[in-house]
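Heads up, this is only part of the complex; the chains shown haven't been moved.
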Amino acid sequence: MHKYGKQYSLKAGMPPGTLIHVGVRKKDKIQITEFNYSEDGFEEKEIDGPALCSLDIGKPSVIQWINVDGIHDVGALETLGGCFGLHLLVMEDILNTEQRPKIENFNEYTFMVVKSLSFDRQMGEFTTEQVSLILGKHFVLSFSEKEDNLFNPVRERIKHGIGRIRKSGPDYLIYSLLDIIIDNYFVVLEELGEKIEYAEDELISKTSLDTLQVIHKLKRQMLFLHKSVWPLREVIVSLEREETPLISESMDIYLRDLYDHIVQIMDTTETLRDILSSMLDIYLSSISNRMNEIMKVLTIISTVFIPLSFIVGLYGMNLKNIPEYNWPGMYPTVWAIMIAIAVFMLAYFKKKKWW
Amino acid sequence: MHKYGKQYSLKAGMPPGTLIHVGVRKKDKIQITEFNYSEDGFEEKEIDGPALCSLDIGKPSVIQWINVDGIHDVGALETLGGCFGLHLLVMEDILNTEQRPKIENFNEYTFMVVKSLSFDRQMGEFTTEQVSLILGKHFVLSFSEKEDNLFNPVRERIKHGIGRIRKSGPDYLIYSLLDIIIDNYFVVLEELGEKIEYAEDELISKTSLDTLQVIHKLKRQMLFLHKSVWPLREVIVSLEREETPLISESMDIYLRDLYDHIVQIMDTTETLRDILSSMLDIYLSSISNRMNEIMKVLTIISTVFIPLSFIVGLYGMNLKNIPEYNWPGMYPTVWAIMIAIAVFMLAYFKKKKWW
C-alpha cells in the first residue's frame, strides 16, 4: 500500500457509481445498531443482514438513529442505502475512506463526511477515521470506519436521558455526534502540544539529526491536522447558515459553539506550526553555531602550535654553520620566544572573543 | 499543565452546556461589585453570594454595572447568569479562559470575549487575562479572570462624574471598558519595542545563541499579540457596524476611534515582526561572517607556515650525501627563501583582501 497518492486509482475507468470499498480491507462482520428514541422511551437493537430489508423507516414521532461500525461489507451497506433512498454516488463516498470532509444537501437528506481523529500514543501519531453522517427528517445514519465505539457517550446520554438529547430532534443528535468528533481534536492537539514541548526541551540540550526528524514528523502531523480541520470548518459553516430545512433555528447557538471550537482548533494548529517553524530555525542556527565552535577550537590550537612547530623544526635542521646551535643560552631563548608567540596568539583570540 | 494544546480536552465527551472552569484554579473568593449610576447619582456595593438572588435588574432610569473579578466560583456565576437570563453556552464561554476573542449578538444582550494584556517586567513577557463583557439594555456585566482592578479608571470617572460617562448609556460604558483594555495593548507594545531595541543593540556587539533565543522569544510574543489583536479587531468592527440595537448611533465616532487604535496596534505589531525577521537575518549572516573570519585566520597562519615547516623538515633529514649540508652560506639562504615565501603568501592574501 502507498503512503501518499492513495490507491484511489483503482477506480480509474469504471463507470461512476460503482460501489467499491477504498480503504484498509478488513474481514470482520460490520456492526449495525438501531436506536429508536423519543422523549418518552428508548429502544436499541443490533440489526443483522436479513433484518436490514425490513427496517421501519420514518415514524415521525420517534427518532431513528442507525449507527454502522465498519464499512467494508459493501453488500449490507448497499441494502441499507437502498432502504433510505440514498444516491449511488453518496454510497460511493461513504465507502471511499479517502474522501475530503464535505457536506451535500439533497432534497430528502443532508450528507456529511468528516474525519475523526484519535491519538495513538505508541506510534506517537494520530490516526484518522472517516465518519459519514446522514441527517434525514426523522432519522440519522452514522457510518464509522473502525469499531471504536466513538459515539458511546451519546449512546449513554440517550439511554439515561441526560441533557436535552431525548427532547430534541435529529438535528440535535447530529450536533452531539459532531461535538464528540470535534472534542477529540482537542485531545489530539493536546498530545501533539506535549510532544512539541518535549522536542523543544530536547532541542536546547542537544542537536542531532534525530531532533530534526522529530520536528519534521510533527510538522507533517500539524499539516495533516490542518488539512482535516479546514474542510470541517466549511461543513460547520454550511450547517450554521441553515442551508437545509432539516436544521431548526434553535440549533443556531449550538452550531455557533461548534464553529468557535473549530476556529480555536485552527488557531492552536497555526500557533503550533509557527512554533515548529521557529524550532527549525533554532535547530539550523545551533548547527551553524556548533560548527563555529568546532572551527574556533581547531583554529586556536592550530594557529598557536603551527609557528611553534616551525621554530622547533628550524633548530632541528642538520645544516652546518648554524650559529645559534652553539650559543649557550639559546635553549631558554627559544622557549621564551615560543611562549611569547603563544601568549600573543591567545591574547589576540581573546580580544576577538573566541573564548 | 501544558503550555500548548491547553487542557480543553477535559471537556471531551461531556454534554454541551456543562459548566466547568477551564483555567488556572484559584482558592480565593471572587469579588462582585455592583454600580448603579445615572446622571444624578451613583451607588456602589459589594454583593455577597446570597444577595445575588435578590438583584434588582433593569430599572430603566439607572445603569447597572456588575463587575466580577475572578471566575473560579462556578456556583456564584451560575446564579448571576440565571438572574440576567444568560444562555448556558454563554456561561460556559465566560468560565473557559481559553476562548478566542469574539462577539455574539442575542436578542436581549450582546456578549463579547476579549483578552486584556499586562506586561510582567520580571518575566519580560506579557500575560493575558480573559475579560467577558455583556451589554444589556440597562446593564453591563464584566467578568475578569484576575483581581487586578483593571477597570479602576472607569470606576473613578463614574464616581467623580468625569467626562461623558454618567450622561451616557451602557454602550458608552462598554466603550470605556474596551478603551482601557486596548490602551493596555499600547503599553505592552511599548515594552516589547524597548526589548527589541535592546536586543538589536546587543546583536551588533555580539552573536551568541542567547541572542537568538531572545529574538525567538520576542517573535513568539509578537505572534501571540498578533493572535489576540486580530479577533479583537473583528469584535470592534462588528460593534461599529451596529449589528445590534443596543449600540446607539452616537457611539459611531467613538467606535471608529477604537478601530483606529486597533489598526495602529496591528500595524506596529507587523512592523516589529518585520524588524525581528531582519534581526534574524543579520544574526545568521553575522554567524557566517564570523566563520569566514575564523577560517581566514586559520588559513593565513597555516598556509604561511606549512611550506616553511616543510623546508626546515627537509634540512632535518639524516640522509648522507645531502650537498646543501656542507655549503657555508646555506643557513642564511634558507632564511631568505623562507622569508620570500612568507612575504609572497601574505601579499597574495592581501591582494585577496583577506586582511
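Order of writing sets the chain letters: A and B. Residues in each chain are counted from 1.
Just so we're on the same page, a residue touches a chain if its C-beta (ideal position, glycine included) is under 8 Å from a C-beta of that chain, and two chains touch if they have at least 3 such contacts.
From a predicted model like this one, the values you see are computed outputs, not experimental measurements.
Enquirer: Whole complex: how many copies, 2 being shown?
Expert: Full complex: 5 copies of the single sequence.
What we mean here is this: only the chains that are shown with their structure count from here on.
Enquirer: Angle of the rotation mapping subunit A onto its copy subunit B, from a C-alpha fit, rounded to a multiple of 5 degrees, please.
Expert: 70
Enquirer: How many angstrom between the C-alpha centroids of subunit B and subunit A?
Expert: Here subunit A and subunit B have centroids separated by 27 Å.
Enquirer: What part of subunit A is in contact with subunit B in the complex they form?
Expert: The touching residues are 153, 157, 162-165, 175-176, 179-180, 183-184, 186-187, 189-194, 196-197, 253-254, 256-257, 260, 263-264, 267-268, 270-272, 274-275, 278, 281-282, 285-286, 288-289, 291-292, 295-296, 298-299, 302-303, 306-307, 309-310, 313-314, 316-323, 352-354.
Enquirer: Quick one: in the complex, what on subunit B touches subunit A?
Expert: Going by the criterion above, the answer is residues 2-9, 11-17, 87, 89, 92-93, 98-100, 102, 104, 206, 209, 212-213, 216, 219-220, 223-224, 227, 280, 283-284, 287-288, 290-291, 293-295, 297-298, 301-302, 305-306, 308-309, 312-313, 315-318, 322, 324-328, 330-331, 334.
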